[in-house]
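Removed: one protein chain of the complex. Kept in place: all other protein chains.
Going by the order they are written in, the chains are A, B and C; count residues from 1 in each one.
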Amino acid sequence: MNINFNEAELAFRDEVRSFLSSELPQDIAAKVKGGKHLSKEDHQRWQQILSRKGWYATHWPVEYGGVEWSAVQKHIFDEETAAFGAPRTIPFGVNMVAPVIIKFGTEEQKQHYLPRILSGEDWWCQGYSEPGAGSDLASLKTRAVRQGDHYIVNGQKTWTTLGQHANWIFCLVRTDTQAKPQSGISFLLIDMQTPGITVRPIITLDGEHEVNEVFFEDVKVPVENLVGEENKGWTYAKYLLTYERTGLAGIGASKAALDRLKEIAGKEVKNGKPLLQDPAFASRVAQVEIDLMAAEITNLRIIAAVEGGGVPGAESSMLKVKGTEIRQTITDLMRRAIGPYAQPFPEAEMELDYEGEYLSSDYAAPLAPHYFNMRKLSIFGGSNEIQKNIVAKMILEL
Amino acid sequence: MNINFNEAELAFRDEVRSFLSSELPQDIAAKVKGGKHLSKEDHQRWQQILSRKGWYATHWPVEYGGVEWSAVQKHIFDEETAAFGAPRTIPFGVNMVAPVIIKFGTEEQKQHYLPRILSGEDWWCQGYSEPGAGSDLASLKTRAVRQGDHYIVNGQKTWTTLGQHANWIFCLVRTDTQAKPQSGISFLLIDMQTPGITVRPIITLDGEHEVNEVFFEDVKVPVENLVGEENKGWTYAKYLLTYERTGLAGIGASKAALDRLKEIAGKEVKNGKPLLQDPAFASRVAQVEIDLMAAEITNLRIIAAVEGGGVPGAESSMLKVKGTEIRQTITDLMRRAIGPYAQPFPEAEMELDYEGEYLSSDYAAPLAPHYFNMRKLSIFGGSNEIQKNIVAKMILEL
Amino acid sequence: MDFKLNEEQQMLQETAARLVRGEYDFEKRERFRQSDAGFSEAFWQQLSELGLTTVPFDEAHGGFGGGAVELQLIMTELGRGLCLEPYLQSIVFGGGLINQAGNDEQKNDLLPQIAAGTLKVAPALLEPQSRYNLHDVVTKAESDGDGYRLSGRKAVVIGGHCADKLIVSARTSGEQRSHDGISLFVIDGNASGLQRITYETIDGLKGCDLILDSVSVPASALLGPVGQAHAAIDYQAGRAIAAICAEAVGAMEESVNLTLEYLKARKQFGVPIGKFQVLQHRMVDMASELEQARSMAVLAASVADAEPGNRRDSILAAAKNVIGRAGQYISEQSVQLHGGIGMTWEYSGAHYAKRLVMINHQLGDDDHHLEAFVALMKTS
Partner (left out) sequence: MDFKLNEEQQMLQETAARLVRGEYDFEKRERFRQSDAGFSEAFWQQLSELGLTTVPFDEAHGGFGGGAVELQLIMTELGRGLCLEPYLQSIVFGGGLINQAGNDEQKNDLLPQIAAGTLKVAPALLEPQSRYNLHDVVTKAESDGDGYRLSGRKAVVIGGHCADKLIVSARTSGEQRSHDGISLFVIDGNASGLQRITYETIDGLKGCDLILDSVSVPASALLGPVGQAHAAIDYQAGRAIAAICAEAVGAMEESVNLTLEYLKARKQFGVPIGKFQVLQHRMVDMASELEQARSMAVLAASVADAEPGNRRDSILAAAKNVIGRAGQYISEQSVQLHGGIGMTWEYSGAHYAKRLVMINHQLGDDDHHLEAFVALMKTS
């Protein structure tokens, strides 16, 4: 047992670090660290840098343009990109639809879609949730009716993250209304330019436009856009659910956020001294740092188990809950750190190109909105209550 | 609106205080405050003092020897007795079986039992819980079969508090096995001296003998010991459940315990200074003091509502949860306060007549056992989970 | 001991409740918020016409002669409506400062106008470095002939954007965090050298930072004895704390109700989600925190007008601590129990969630007040 990185792992970390030092655009890193808005172009610019290096599709087999990294290497890559302030990878194309296509798609689908994901030509979004089906996906209602060579799709999807940037959407649709709820669902790839699709922004409580509603009205989708077999979509969705589980806890992001918190609390002043020297505030920071330390080791233990051939199971659910609680605590402390200045909402300061004077400091403006935004962590991607249900059932067998 | 006590209430408080100053035996108060063992005789001595004053049966109608106090007066009495270190009233006779007898009993039963409760001649205990029926009383199994002028009782009761001192027990027994679970239950008064009854101590994790198992083997109980109608016991038990609800939160006891905590933390030393001046410990004490302050006002609001003719409903359940959490937090802090000395378990120091040297201080020995003992607060009398079920159903209508 | 309202109080509560119910639904609030003023002048006028703006003032100053309990009733209704008007700043806190510290001339001049709603004032007491500490003051007021010249910056003046006059604390002597040497000045909103940096707040209010660049004021602008303003600031901050606690309770009640309704209406896995025990117990915990908050709002109101001293200070600190924690808990859980919908701008519940957290950033958060409570606690 040696829980430190071995030499090969350390060498890989150095390689990642030197790549990030030289290739990660400074302007993008500054925005990420400052919690500022990222444009579609920022994301694409960084994606193309990664693609050129061959480090974009870290979860794909090599034959399709992926890299053969161990779980530990993936972990190191995630940690370091977070620490350097790289934009998070938007997962819908590269980490969600692609694995499904690779596993269940036709050769034509692979040939067509995968290169376009690698190149950044396609921006994918996810069409799972519906107004009446959040955690309970089995009750979804969007219908796809076969008519000759097409499906005719009608219905509505919601919480579609960054759907405003997307030109493709992968959807779970109901193709059999007679079957049991989970059996009549299919997995469909839909071009967002198809007539009948409308994207409507959802503005969240922090004033952000990050999620959308997507409406389908008699949308014609070629049958060749079906992935795998009709009515087997639930199986593919479940595959994806286990597939995307490592990294759910966001340990790397939390570590970066904790550093930021300490930086801020070192600059903020209380009674003439840095807030970070206030015993009560320092204790709260220390407690979350300790909890994060433990969660990081738990994450490494899960990764090591995957490395050893295991499949990350419901342990990830447990860690997802803990990880999101930690992240939310950090955002709570950041908001608290700036005291009365948590109230002002100078939206301009959050923009890409803000060059004016800052109301109080260059870091204050995004902190309260960010705190509210991060409430989503315990809701989306399977709420923490659902995660606990999973653990109770799968691990504890209750 | 004036949330302070009015003049009459203040005068009553003074009367109570002066009574307690002169009549509460000092040796008993010292034991209560020090968390030492109380003997049966201690309880009885204090009860008789109260009885002589006419202040024992505070929940009874005057005609049976009670006093006509308002809800506020009862509250003041509870607060003051707790503050002075009077033993808590053992409720099973005076506050549990007596109200049922008064409400549903025959004239003979009233004439026979009530005076004996007032005088202290009878010590009652409660026979509700069974090994298979804790929170789920409806599933109780102790059987009473009518044979001529008697019931023959067979079965087992458990968690019988201070049953070792009792000469009478009131029981819920099943008299109809065919009926729906709640409909076949009767309310029976049983003389503990009857052949066939065995009391077996249950030692709790703190080493205390406070609760017992009571076994019934062909115990003959005269039919005149039935209260009210056969198979209506569930109704009477429910009546009692609403009846005994004020004071469940133990605010007065928590206030006394908080004073004690501050006294102890003022004496304990950390790095050469009183522990109570340690910012972290002081904050924890302050937080529970604040929560207690709020709970006290909530209690007063409920009392005022009762005063105004309302019935304390599920609000008491909510306050019971909060009140027990507060009390448990206080006992946690007391245990923490004494640091490494929480470990030694010098049982002799907890005895009535200990006159030896104390290992560390005269207050340390009972604190850890007390902490463990107080875990019962969130379990007995309807676990906190059950209380929340009640609130969800009764108030929130979920 | 009596928690009941008298007839007058009941009428006052009903008046406020009816007005808010009638004039302040969520869509209207969004319109008010987006207006230049950031609130409804018409609603402000109705508050005035119904006499609600006169409540805390003496009859001599055109007031109703009410106390903290009356303010509590009004603030709770304003909280329930998430109202945007600067009632707390102008009527409670600003008016209170003038009433306590002002001389007869100032009171006779200003209070009737404030009570009538025709003059709005806002206290400008915080500074960029002060956090919630009201005696951490570096803004300077230097004697200048008959008057004073003020320079410095005041931070996060909620309602300051629309105030006709600002009540500014400035140091006339003493060290940065000394209680002594702080003075109050009533400054015209359009005084020369005074700049307002106006902004919205995340919870939809408006406010500003004030930059004072050698702002000259006459001696008559001084409110109360020179260098001795701390007592009035501290006392009136206490009244404002009691009032904002009541506002928070109104917002919490609405937030709890919205969440409860949602649990009953929203179905998942074929049943209302309120059938899931974990969500039921969470809802019970929210209701329980609300009860604690209610109790502390009542207690705070009962001491807000009392003699200054340890007991009043302790209770007000305790109240704001409980309200801060309860507000954040209810806010977070209301969002969590709603799921995604609870995070959308177009859903009113999200705005209650934001207001409840932001109330913790006004007049001191729960950490600040826990520390204050500890400082007042007998520790030996």
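Remarks
Note that a contact is a pair of C-beta atoms (placed from the backbone, for glycine too) under 8 Å apart; a residue touches a chain by one contact, two chains touch by 3 or more.
Since we're looking at a predicted model, the values are computed, not measured.
Contacts of the undisplayed chain with the visible chains, over the whole complex, involve A, B, C.
Residue A:P279 is the one among A:G54, A:P115 or A:P279 that touches the chain not shown. Screening A:E23, A:D191, A:E289 or A:E351 against the full complex identifies A:E289 as the residue touching the chain left out. When the whole complex is considered, the residue among B:Q73, B:S129 or B:Q287 that touches the unshown chain is B:S129.
One chain of the complex is left out; on chain A, the residues touching it are 1-6, 9, 72, 262, 266, 274, 276-277, 279, 282-283, 285-287, 289-291, 293-298, 300-301, 303-305, 308, 315, 318-319, 321-322, 385, 388-389, 391-392, 395-398. Along chain B, the points of touch with the absent chain fall at residues 129, 132, 134-136, 139, 158-159, 202-207, 211, 268-272, 280-281, 332, 335-336, 339-346, 359-360, 368-369, 371-372, 375-376, 378-380, 383-385, 388.
For chain C, the residues touching the absent chain in the complete assembly are 276-278, 281.
Definition applied: only the chains that are shown with their structure count from here on.
Among the other chains, the CA centroid farthest from that of chain B is the one of A.
Each chain gets a centre from the mean of its Cα atoms; for chain A and chain C, those two points are 39 Å apart.
Shown for chain B are the residues in touch with two or more other chains, namely 279, 283.
Residues of chain C in contact with two or more other chains: 370-371.
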